[in-house]
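First the structure, in the form of structure tokens, and then the observations on it.
What you see is the complex with one protein chain gone and the rest in place.
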Amino acid sequence: MRYVRHGDTYVIRFEDDEVVPDRLLELLAAESVTAGSLTGIGALRSVRIAYFDTDRREYLDMQVDEQLEVLALVGNVAVYQDQPLVHAHVTLGRRDGTTLGGHLRWGIVRPTLEVYLRVIPGRVERAIDPEYGLPSLDLKDRR
Amino acid sequence: MRYVRHGDTYVIRFEDDEVVPDRLLELLAAESVTAGSLTGIGALRSVRIAYFDTDRREYLDMQVDEQLEVLALVGNVAVYQDQPLVHAHVTLGRRDGTTLGGHLRWGIVRPTLEVYLRVIPGRVERAIDPEYGLPSLDLKDRR
Partner (left out) sequence: MRYVRHGDTYVIRFEDDEVVPDRLLELLAAESVTAGSLTGIGALRSVRIAYFDTDRREYLDMQVDEQLEVLALVGNVAVYQDQPLVHAHVTLGRRDGTTLGGHLRWGIVRPTLEVYLRVIPGRVERAIDPEYGLPSLDLKDRR
């Protein structure tokens, strides 16, 4: 992973065999990022995505060991239990142009993934939502 | 819906049964947002998407009553007839990882939808495009 910061934005390049979003946590910790928004494109050679079953309150995981284009990585950064947490969803393209996607558990990059992370001033927290048991954005103002 | 503003960004959390993008219009009106760009991820329990038939100049709507991951919500905010208007497209993930998507008419959130709305200074307007009858971005400079 290589990165550079310009203004409020980290331009990040993942390389062969690096794991997203885990690898990103190092940057977030080192740079003390406590809120942000990100998008990315690139490709993965293996991925684990998940679908949240709201009735059973659990994620159903699916692993795909196949070279896939990352058509859209969309996510955000918040703080959960004093650590940065990346929540990201991914849309993936197969060799024949068809797509699949879900909540991103992990992806192994090949050959590159380009992530643009915009830092948001301040701190956004997550806390467990008692209804579903998920670490949800803990925003104080309800409208 | 809960939200907080940090810098130029609204971090917004939709909760069970809230309707997107309608619910967002309240925030936009209350906060006088006249231009912006947004991305989001989360999940919906029901959605109506549309495909624009350019020959017939009309949208074909499709309703899907199924729990779906929001893989990518991408959209923008402009002013149309003196009211804020959200134009958004959505990519959705099914239980089996396959995807569908279209122009977002409405979606009913379950259990959460996380939207990051970046406010753009100034005002962007929409006006009806005479060729297609759609409220299109009304930008003065043609290049």
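Just so it is clear, A and B label the chains in written order, and each chain counts residues from 1 on its own.
FYI, a contact is a pair of C-beta atoms (placed from the backbone, for glycine too) under 8 Å apart; a residue touches a chain by one contact, two chains touch by 3 or more.
All values reported here derive from a predicted model rather than from experimental measurement.
Within the full complex, the residue among A:T34, A:N76, A:T99 or A:S136 touching the omitted chain is A:T99. Residues touching the missing chain, restricted to chain A, are 1-4, 6-7, 9, 11-13, 16, 26-27, 30, 39-41, 43, 45, 67, 69-74, 91, 93-99, 110-112, 114, 116, 118 (touch as defined at the top).
Annotation for chain B: contacts to the undisplayed chain at residues 35, 37, 39, 49, 51-54, 60, 62, 64, 72, 74-76, 87-91, 99-103, 118, 120-122, 124, 129, 131-132, 134, 136-137, 139-143.
Operating definition for what follows: only the chains that are shown with their structure count from here on.
Here the C-alpha atoms of chain A line up with those of chain B after a rotation of 120°, rounded in steps of 5.
One simple way to say how far apart two chains are is to compare their mean CA positions; for chain A and chain B this gives 21 Å.
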